[in-house]
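Shown here: the complex without one of its protein chains, the others still in place.
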Amino acid sequence: MRRTVRDASAAFTRAPLLTALSITTIAFSLFAFGLFGLVALNIRAALQGVEERVEIRAFVADGTDAQSLAAAAGDIDAFPEVQSVNIVTQDQALARARTELTEFSDVFQSGVLPASIDVKLKPGYRDPATVARVSARLKSYPFVDDVRYGEDWLVQLYRLRNIAGVAGLALGLAFAAVAVIIIGATIRMAVLSRADEISIMRLVGATDGFIRRPFLLEGFAKGILGGLLALGLTWLGMHLIDRYMHFHTVFFSPAMAAAGVVAGALIGVLGSSVAVGRHLRAL
Amino acid sequence: MRRTVRDASAAFTRAPLLTALSITTIAFSLFAFGLFGLVALNIRAALQGVEERVEIRAFVADGTDAQSLAAAAGDIDAFPEVQSVNIVTQDQALARARTELTEFSDVFQSGVLPASIDVKLKPGYRDPATVARVSARLKSYPFVDDVRYGEDWLVQLYRLRNIAGVAGLALGLAFAAVAVIIIGATIRMAVLSRADEISIMRLVGATDGFIRRPFLLEGFAKGILGGLLALGLTWLGMHLIDRYMHFHTVFFSPAMAAAGVVAGALIGVLGSSVAVGRHLRAL
Amino acid sequence: MTAAEAVGVLRFDRVTKEYPRSGLALHEVSFRVAKGEFVFLTGPSGAGKSTILRLAYFAERPTSGLVRVSGVNSEHASRREISKLRRRLGIVFQDFRLLEDRTAEENVGFALEVTGVPRAQIGPKVSRVLTQVGLAAKATAFPRELSGGEQQRVAIARALVNDPFVLIADEPTGNLDERATRGVFQLLREINAAGTAIIMATHDLDLVRHADYRTLELNRGQIVFDSAESPEPAA
Partner (left out) sequence: MTAAEAVGVLRFDRVTKEYPRSGLALHEVSFRVAKGEFVFLTGPSGAGKSTILRLAYFAERPTSGLVRVSGVNSEHASRREISKLRRRLGIVFQDFRLLEDRTAEENVGFALEVTGVPRAQIGPKVSRVLTQVGLAAKATAFPRELSGGEQQRVAIARALVNDPFVLIADEPTGNLDERATRGVFQLLREINAAGTAIIMATHDLDLVRHADYRTLELNRGQIVFDSAESPEPAA
């Protein structure tokens, strides 16, 4: 064990270039991966914010009495999909329009807006199909003139989310594939650069396990270092964006960050193991 | 020359792993760089589309006669910043509001919208300061009630553009720095892996130039291949996004694409030159 | 296995070795080396001396025929058996094969580490054997800081350090002057006297003539003379 540690650490000082290269490559790959992950994470967070605003608005005929409105609101609140129901009177509608559409605020002086029942859905029920279903039920109330929920906009939102997911995954996989090639080649080279050493070890009677151990530890250490470096870089990148874009971003949870570093360690150990194994079998 | 070409191509078959690694690394770096470039390019294109819609709208007092409106429009058209002027009557304003704000189309039945003079600025004059200046001049017409140009929105737009530029540049530079480290290490390793060969060459009387030449050609070839690979990957990535996101994207112009490949070649040649030079001086 | 040891620690039976591009390096070579025997392997350059030795430590497998060393058999030997066998052999390679990034003493000590000798015992053993080959003063030098003959003596020290039961030496005195050669040879004699079998390829016919040990002469991949069969010496 002591030898293993000593040999593995010796590799760092004996081949600083190759070591730096391996670590940088692992870090770079995980960093690129991490950036894509963060972008996906933030798109999801942003979409969630938008999604929260998914709202069905049922416009009510002029002169509907407040009591039947309240009764209907109670019914609607009991729908399993519904999170909250809100009754908006004609006055409230006008006030809201004035603040939401400042450019046209002059106009609304003379206008009259209908009252409405505004319905918010629970998370998980904000997809276009559910929204359409709930809208249909709202429409069945006799005093409801019209139901609006921005169909086009909702469909677009869902499409964007799906696309972001697919594109992120595809690009991430492409990056990961290239990264695995580079890391594999780096580790294989680390092994080849010590091919003489390995063959001498075998000739003086070292077993495969004895030869393999320091390589695995070396790969593990490189992977951990690469993972930590990537995490640092990603955090730094995020921090800079946060700071200069005044744009609040979501960072990985500690568990996700740890998973990233563990992924680095796994890449290191697996890569080393495969490379050494292949080399030993070829001897 | 023949020897140079033969030796350089021999390097590809003799050290396929290192060669593949160098090419992949160059390609990967340029690819990451290219993706960031494309994102920046597309953000710019998108912002340009938005910017084109920068418009100053001067609301005109009820009852202003058409003749003075036309005269004012003529004056305004002569401002150096102004691209086009458009007079919108009350009827036209209502029609436009109905199509633009479908959700509230019911409302506008009873409403009356003011007439306006809509002014578009020339490209390069769409920054917040110029817009404010032109607005002030418009306001000086006696029959102009109010001038609107979405101040907040415009300022936000410009901020977004600046931020996108800075963030893109910063991330791009970070990627480039890491890429240069990796590429440098790769080339240095290519040289080190042939250190014996180089020292033997020197011992049988080869001059530095003679030793350096095949390395430079090798670096050049690797750089070109890496650049082409990166271009292909970027194109593929863009194409996939185009196809699955139904989102029209702008690709590099042929000149920019060529510049990318040339950058690859330069990286290859410079990297090799530095690595070999350093090695030769150390002998 | 006990039967095999009774007939010899090392045994070649009709061993043929063919290389893809250069043809037959060995052709139906048979011989055996008894426990504690000292055997010279001679013959012109390219005759197959190193090939026989490489087969003896299983760096190569015969194209046909059988190599047996201390019960390990070239037909069935597993990687693990070969590793274990090599720990009990001492090998001096014609091209030394020292680890470039370890000092002389680390190179020698390495052969002990591999066998799991406790760290505390490695230091004294290494010093003793480096002194025997006359290199105590160069213990902390790296191979590139050693002369050709000094590197060769490090290689010899490494082969001796784990008290092997067979020593396989490929021209161990090729880079040594006469005096150093005599010193190393004297050392080999002592080790042999203590019971270690030695098989040594050499082209130093002076050594062979004066030592009067068994000599196998090779030519073009075949044994053309074995002093154990015809009693008159080569000279």
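By written order: A, B and C. Residues from 1 in each chain.
Here, a residue touches a chain if its C-beta (ideal position, glycine included) is under 8 Å from a C-beta of that chain, and two chains touch if they have at least 3 such contacts.
These numbers were taken from a predicted model, which means no experiment stands behind them.
With touch defined as in the header, list the contact partners of the absent chain among those displayed.
The chain that is not shown touches these displayed chains: B, C.
Considering the whole complex, which of C:E75, C:E100 or C:D177 touches the chain not shown?
Missing-chain contact among the listed residues: C:D177.
Which residue among B:S68, B:S84, B:T207 or B:S253 touches the omitted chain?
B:T207
From the listed residues B:D62, B:D77 or B:E197, report the one that touches the chain absent from this view.
With B:D62, B:D77 or B:E197 as choices, the missing chain is touched by B:E197.
Residues of chain C in contact with the chain that isn't shown?
The missing chain touches chain C at positions 19, 21-22, 42-46, 49-50, 94-95, 138, 140-141, 145-150, 152-153, 170-171, 174-180, 203, 205-206.
Which parts of chain B face the unshown chain closely enough to count as touching?
2-3, 10, 14, 196-197, 199-208, 210
Going forward, only the chains that are shown with their structure count from here on.
Quickly list, by label, the chains bordering both chain B and chain C.
A
Can you tell me which chain lies farthest from chain A, using the average of the Cα atoms as each chain's centre?
Result for max centroid distance from chain A is chain C.
State, to the nearest whole Å, the distance from the C-alpha centre of chain A to the C-alpha centre of chain B.
Spacing between the chain centres: roughly 25 Å.
Rounded to the nearest whole Å, what is the centre-to-centre distance of chain A and chain C, using the mean of the C-alpha atoms as each centre?
Result: the chain centres lie 63 Å from each other.
Going through chain C residue by residue, note those that touch at least 2 other chains and give them in order.
none
If I count partner chains per residue in chain B, which residues reach a count of at least 2?
Residues of chain B touching two or more partner chains: there are none.
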